[in-house]
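Dumping the structure here so I can ask a few things about it.
What you see is the complex with one protein chain gone and the rest in place.
To keep things simple, chains are lettered A, B and C as they appear, and every chain counts its residues starting from 1.
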Amino acid sequence: MKCESVELVLPFKAEYVSIARLTASGVASRVGFDIDTIEDIKVSISEVCNKLVSTGSQSAENYRIVFKVSDTALNVTFQCEDHSLKSVFDQNGDELGISIITALMDDIEFCGCGSNLLSMSKKLEGNI
Amino acid sequence: MKCESVELVLPFKAEYVSIARLTASGVASRVGFDIDTIEDIKVSISEVCNKLVSTGSQSAENYRIVFKVSDTALNVTFQCEDHSLKSVFDQNGDELGISIITALMDDIEFCGCGSNLLSMSKKLEGNI
Amino acid sequence: MSSELKIREEQLSDSMTVYISGEVDIYTSQALKDKLYEIIDSTPTDLVIDCRELKYIDSTGLGIFVGALKKAKQREKKICISNLKENIKKLFIITGLDKLFIIKE
Partner (left out) sequence: MSSELKIREEQLSDSMTVYISGEVDIYTSQALKDKLYEIIDSTPTDLVIDCRELKYIDSTGLGIFVGALKKAKQREKKICISNLKENIKKLFIITGLDKLFIIKE
């Protein structure tokens, strides 16, 4: 089974979030998703980037997005060396962003391991 | 002076080169290049990716593209942990690719330090 | 490639139409907020936000629409959102904002 990964490292700045979308659209189209699903993946990834960029980090300059491509799914994991960021995603007050991600992606995991902050997947089946 | 970096890690596979172009177009438009120059940067980056992907690596699965954004230029450096790749770019026989890069980019450096393979820049001045 | 945000306005006798084109994201949204709020403050009529050229919006932009709606309601004006692409309409439905706004084809 295929398992390839693409990584993107971005500064904690609003102007770079659009780059996450461009990269995401490239990876998602390689996995084989249709145009609508690619849009869903782009907005979901942006929502996480928005949250990271608005929170910012005291100690890290960048965060990392790891795209894992398999034959049947795309997994996207957000990582940062600043471990204090772990609490970013279980705050309230950002219902719009979280409700978009949970509606559009298949699995969302608010990680607690190492530098992983959040992991989400989109399955290919059902999109063909 | 601004100095921000974006990194992209890609597998040694032809189907991922288009992702380098998408990411490059996002970074280059953030620097402020016009559409034509963005196209020049995209094709130059692709030429290096093509060379890396055709050569492949025995020991590394991925190569890294580091985009350095300043107020006046974009610098793009290709890195790989496989140090045997250093000789990739001084071979003959790929005149087309090398002639495109040298014509379109401002500085090209065939590196010999650490994991750096090739570094090239495009200046913003003269493009406004 | 990364299409910037453009905002164009057209004042008719009974409504003001605001055409939003390009991408509304965390970077471009402040410009949208400033422009929309300024229009609501300065325009006596109801508002139509025409999204036929809107390629991308996320929660940042949706939040600004909600803020604009609140501001418009204080001034007893309506906001109607028209010509949403399917993908973006889906975001309105997911977030329940389709019930807050008048959404027209």
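By our rule, a residue touches a chain if its C-beta (ideal position, glycine included) is under 8 Å from a C-beta of that chain, and two chains touch if they have at least 3 such contacts.
No experiment lies behind these values; they were computed from the predicted model shown.
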Contacting the left-out chain: of A:Ser29, A:Thr55, A:Ser70 or A:Ser121, that is A:Ser29
Full-complex touch with the removed chain, picking from B:Val6, B:Val88 or B:Leu104, is B:Leu104
Absent-chain interface residues of chain B come out as 14-15, 17-19, 21-22, 36, 39-40, 42-43, 46-47, 49-50, 53-54, 94-97, 99-100, 103-104
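Note that only the chains that are shown with their structure count from here on.
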Separation of the C-alpha centres, chain A versus chain C, in whole Å, is 26
Cα centre of chain B to Cα centre of chain C, whole Å, reads 39
Multi-chain contacts in chain C, i.e. residues touching at least two other chains, fall at 1-2
Multi-chain contacts in chain B, i.e. residues touching at least two other chains, fall at 22, 25-26, 30
